[in-house]
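To start, I am sharing the structure in question, which I have written as structure tokens.
Every protein chain except one is present and positioned as in the full complex.
Here the chain labels run A and B in written order, and each chain numbers its own residues starting at 1.
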Amino acid sequence: MQDKISGRIYKFGDNVNSDIIIAGRYLIYIDPVKLAEHAFEMLGEGFPAKLRSFDILVAGRNFGCGSAREQASTAIQGLGIKAVVAASFARTFYRNAINDGLPIFECPALYDAVTEGDQISIDLAGGLISHAGKSYDFPRIPESVAKILQLGGLANYLKSTLETGSAPR
Amino acid sequence: MSQTIAEKILAAKAGLDRVTPGQIVDAYPDLVMSHTATWRSVSVMKKIGAKHLYDPNRLAIVLDHISPAKTEKYASDQQTSRNFAREYGIEKFYDVDAGIAHLVLMENGHVKPGDLIVGTDSHCTIYGALGALGSGIGYTEVASVWVTGKLWMKVPTTIKLILNGRFAPGVSAKDLMLHLIGTLGADGCGYKSVEFDGSALPEMSISERMTMANLAMEMGSKCVFIPPDEKTREWLLPRLKDPASYRPVVADQNAVYEQSIEIDLSKLTPMIACPHQVENTKPIAEVMGTRIDQAFLGSCANGKYEDLVVAANILAGRKIDPRVRLIVTPGSKQIMLEAMRSGVLATLIESGALVTNPGCGACAGDGGTMADGEVSLSTANRNFVGRMGSNKSSIYLSSPATLAASALKGVIADPREFF
Partner (left out) sequence: MNMVEKILARKSGQQSVTPGDVVLADIDLMLMHDLSANFVMKVFENEMEGASIADPSKLVFAFDHNFAPATRDAAEALAAVRRFAKKHKVKNLFDSGCGSIHHVVMEAGLVTPGMIVIGCDSHSPIYGAIGAFGTGVGNNSMAALGFTQNKGWFKVPETIKIHFHGTPMATVQPRDISQFLVGKLGEDGAIYKALEYAGPYIESLDVNDRALFPLQAIDVGGKCGFVNPDEKTLRHVRQLFGARASAPEFELLPNDPDCRYADIIDIDVSRIEPQVACPPTVGNVKPIDAVVGTPINVAEAGGSTGGRLSDIRALARCLANRRIHPDVRLQVVPASRDIYLAALKEGLFETLHLAGANIFPPSAGSNQAFNMGALAEDEVMISTQARNFPGRNGHPKARHFLASALTVAASALAGKITDPRTLEVQ
């Protein structure tokens, strides 16, 4: 995983739910490219196409609430989104994003400061997000869990532990 | 020891004496369940080259969301799940005719107090109705639990919800939960455990407790508990393979809670969750008269036998409004059988309902899809935009009583006149 993630942001409000991110009828796919074709489709005109010109999603509270569908984070990655910063995440989305290798950051203060199209830069090592000359910190993901994200997701993590024999059987 | 139920269970499953909120533990679930999503976990196992399961007896697979298959892709995915179950000798395998996973697993005695259960469905919280810790995870993580037997969990703080008084006639557990979700918000219990308590609790049936533990998910809860009591024991004991395995876990007297909230049930009225968020709740008086095209009675929230009875009692001897399509999906085969035997099914059909095969049904978009501009009233637990079809359609959520009354009138109607 990189040290820095930068780019243009698209801003969502509170309670962006799982069904909006990817509707149930598309859960027959697990491929990020296929899923991305239908990401945020329920919002209507222009979605998901318009999201492809952005790099980072910034959202309000409870992002990803609702279903435990992992494809919500897969679909976002399929769009080319590099990270999601939210005031807070629903626990199922938080977990799935880590397991999927999608970097996520909790930063309520940033939400109020940004507008669509702004540039931000996330410094993973330093634990800070820069925007318009200001810095906002975010809580670190616990070390044991961060390892999963660093390896690009749980499947990779598991594969490596199986190979090194550090998992049971 | 001053531990909450969640703390006790997580400590036990992590092999620790005690835990504190915020602590991350490696816990070994007693049961890891998956439904229609099973094929995805199977593909993950293939991808990482894992061949062995930590313990096949800890797996449960119920093919529910899309039952039966209506496209070749679904048929093929279901076949993958079936073949996996056969290959690994998964005993707790239930096919497309069984019904909703959560209800099937509880009916068949696979859930007991003190268990830690994870699965590919956010409404795993429902297992809290029987005093188990249930929490939803993604399909990759399910595959990981299949192989390693464990997952990391952060010990939650606990919110206590104290219920006193009793429901007025026509008001029920669903209305209580909609009221709570509307008050506390979609993330009101985010990452937290919820424990119900209070003088009203012992009176609540297992079916009502299931509704409560199910809907609590819509407040963001990590897990929910209705502490096991005599009712739990009575319901569960005959279903357990090994009655000695029934070992209720309740909180210590001096357990520490982040917050305690008291609710007087007698003050509640029928509630409706309005489009397009569950927390967008209103008392029925403000929504009455809204025209509906479709009414759905079912889901793990309210597709249980008791829910069908409530609706049947209102619909008996009457006919639904000709403009309404009433779809009834019994939550499980067992529930459907009971409804057949007691005459409830006949009553529902005679009133004009369409009764489908047991399963998740319209809640998860399996049938009951809506066209532009259509409105559904549903006893399910989610009303997110587009969930039941067109993104220009609307879903309102209610209790089974409200649903029946509304199906009769053709508009959202107050059920209390029938009580």
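Please note the rule applied: a residue touches a chain if its C-beta (ideal position, glycine included) is under 8 Å from a C-beta of that chain, and two chains touch if they have at least 3 such contacts.
If you're wondering where the values come from, they're calculated on a predicted model, not measured in any experiment.
Of the chains displayed, those contacted by the omitted chain across the entire assembly are B. Summary of contacts with the chain left out: across B:Pro270, B:Gly367 or B:Pro400, the touching residue is B:Gly367. Of B:Met1, B:Leu237, B:Ala285 or B:Leu354, it is B:Leu354 that touches the chain left out of the display.
Although one chain is not displayed, chain B still touches it through residues 68-72, 74-76, 78-79, 95-97, 325, 327, 333, 336-337, 340-341, 345-346, 349-350, 354-358, 361-362, 365-374, 389-390.
By our rule, only the chains that are shown with their structure count from here on.
For chain A in complex with chain B, the residues that touch the partner chain are 15, 17-20, 23-25, 27-28, 30, 41-44, 61-62, 65-70, 88, 90-92, 95-96, 99-100, 142, 144-145, 153-155, 158-159, 161-162, 167-169.
Taken together, the chain B residues at the contact with chain A in this complex read 24, 36-37, 40, 43-44, 47-50, 52, 54, 65, 71, 73-74, 77, 120-122, 136-141, 143-144, 147-149, 152, 154, 186-187, 190-191, 220, 222, 277, 279, 364-365, 382, 384-387, 391.
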